[in-house]
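Yeah, one chain of the complex is gone here, protein chain that is, but the others are all in their spots.
Right, chain A next:
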Amino acid sequence: MASTVQCMPGDERLISGGEGHVHLFGVRHLSPAGAYHLRTLLDQVKPSVVLVEGPSDATEWISQLSAKGVVPPVALMAYTESLPVRTLLYPFASYSPEYEAFRWAAANGADAAFIDLPSDISVTLYEYRKQALLERQESEQADEVLQAAREEAFESKRQYYTRQHQLYEQIAQLAGEQNYESYWERHFEHDGKMEGYRHEITELSWQMRRLLEDDERKADPIESAVNEVRESYMRLEISRRLAAGIPPEKIVVVTGAHHVSGLDGSLAPMTEQELAKLPRTPTKRTLMPYSYYKLSSQSGYGAGNPAPAYFELMWDCLQDGALDNLPSLYLSHIAQRLREQGTYRSTASVIEGVRLAQTLASLRGSNQPILEDLRDAAVVTLGYGERSVVAEAMVRTEIGTSIGFLPEGISQTPIQDDLNRQLKRLKLTKYKSAVATDLELDLRENRRVKTKELAYQDLERSILLHRLELLGVSFASRRTLRSDAPAWSEHWVLQWTPEAEIQLIESTLKGETIEWAAAYAIRERLAGCADVAEAAKLVRLSCDCGLTACMEEARAALQRLSVDGQQFTALAQAAFELSALVHYGSLRRTDTEVLVPLLQQLFFRAALLLVDAAGCSDDAATQMLSAIHQLHTVSQDQHERIDDEVWQRQLWELASRDDRNARLSGYAFAIMLERHAVTEEACEQEVSRRLSPGIPADLGAGWFEGLSLRNRYALLSRPSLWRQLDSYIQSLEPEQFRRSLVFLRRSFGAFEPREKAAVAELLGDLWGASASMEAEALQEPLTDDEQTAIAALDDFDFGDF
């Protein structure tokens, strides 16, 4: 049954101004009705000062928040100047009561100010709280008594919060609602009278607080203490205003309803001496756009609400004085979205939905449907009973994709300004949206445009996006769609999120512009770099980011490191990175010729190390294979610049050595074969040498595996090779054969079906079978005997390999 929390007569809190008292207005953050009623109160009282719960050192940002052109949701962010960066966020939506207070103050010439603890203190206090949590996890080595005490403390804390949660749910249950969120909406958001709202919210919070306060002090002393400090500071701020001679009835204080009873003047404010003792960590403040998605994903009191777009709709209706329109607005929004997706729903269904929602509300004795009623009505009338049909339309209507906007000239960190400038310059502003959007870039010069700037616009864009990626700002992420995409094309996915903005603000500590910050990030990584491959990557990164000076530094570092480089794989990788740079450097309009001597040096060193490095285990061989491939690619791409002869000589040496990893020798031989450096005769000779009867199976078959890893057509076009393989396999003892199977299966496993068919054909020819016979044999299903034989292989002992 619908019944509000009972209120005992004579127990009412003093909330309205009255003689010598300030006006306290308790709100739930992000509550349209709260904002609406607050405005009514402000219009009545006409205060000269409006005090709002929020960091008092950010008061100067209030006028910016309510400036023309600012589109909520926006957030005030405080961050520490030192690493690790700690941040505090205060989001505001258009329907936040606090935001309404700013707007009213700006329009009516009143002073608006924040009165909560300054951010440099609260960030420190929050840190204490977090540390207390960590201590519990870290204390595993601590002695048992201490550990037990901590466990107990944690347990009682958990119990306390469970109880708190249960209490709220109990209220909802008593009122016959499904959950507290529904209770809240039905009883507060849709209740039309300001005095009633103000009185009930204060009463509810006060009684809740009285019920829980003592328990909180015991279960979570830190939280309770922080709350105490905050309130006594707020009292101090209020008393400062009073001391300055502002009459109390001209002051309106807007805080979370929970704090109203702590501010009613019966308790003493914090003294200036006490304030001086509080710990501080220097912070800076800035404004940033926020998104409804982010608001909706942070549930919990004050931090967000689950359906911001719906609440905005409600706020719009409230301002027009037409809250009755909300159900039809919500449902027609959903019908519209459904139609956009191609599911047709009629207006008649929307009307039925509104009627159903209203009837559902009337079952609870109210005439305004709440979100839950509307959702159920949408499922029943528009989804034909299936939630999944309307789910996406619902999310779009309730949460939406809106993000806030701050116009130029609104104070932000230099790096935020810089990004906005860059986005504007490169015509990327429209990509700053909550919906992920694809962006294709063509780095080549565009000859059809007039100005030089436009000709290289895509290149500039690429540089900016690379810099953001380097800084860890998740605004842009690069996608590789096809492996054969040309080097001049890049594919990016752009999506703006509040997290990206926070990451950006955090990089402000690295530099005032994106370019400086990116350069700083590269230098930071260079300073800790001890690996050739990593250094080469940094050279390439600086080139991608258009940071020529950094590239030179990275090059120097790479050279220094390469002198002592002994690792073939790392050197090969470094050479590969540089080769790519030299090859495509002109595309990025960077002079890469300076890299050539270094590339030659790296290549030469790597080539000389090849044979030694190839004496490795099978596990390491896999890495070696890709390194050899990389180095070979370099030798092909840069054959004018590097010493190809040395490379060939080394490959040949590796191919002919018997004491190196057989797979690598096979691979080296395959490369030589590909380059036509081996005569038919030499090839036959080598194959028969490698696959002669006396050679152990793992060596022979392993060599063949390496051979088959490269160009298979070179193998398929040489029947003699297959004859040799055939006779080799036939010569094997049963035990040897079983061993070689593992390698052979691995090498043929990578063949494509048509290549396998070609092998079968070759072997068929060798054995004198006709093409049709062998096709038939391949298509035939396995016989039972064959299946048993294959199943027996499941028990094969791989222990030796």
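Couple of notes before you dig in:
In this text, a residue touches a chain if its C-beta (ideal position, glycine included) is under 8 Å from a C-beta of that chain, and two chains touch if they have at least 3 such contacts; residues count from 1.
What we mean here is this: contacts and distances are computed from a predicted model.
Per the UniProt record, the absent chain's protein name among "histidine kinase", "MoxR-like ATPase", "Cytochrome o ubiquinol oxidase subunit IV" or "Carbohydrate ABC transporter permease" is "MoxR-like ATPase".
From the options A:355, A:479, A:589 or A:639, the residue with contact to the unseen chain in the full assembly is A:355. Contact with the omitted chain, checked across A:50, A:70, A:236 or A:380, is made by A:380. For the chain missing from the display, the contacting residue among A:63, A:82, A:108 or A:346 is A:346, taking the whole complex into account.
Seen from chain A, the chain kept out of the figure touches residues 178, 346, 348-349, 352, 355-356, 359-360, 363, 376, 380-381, 383-386.
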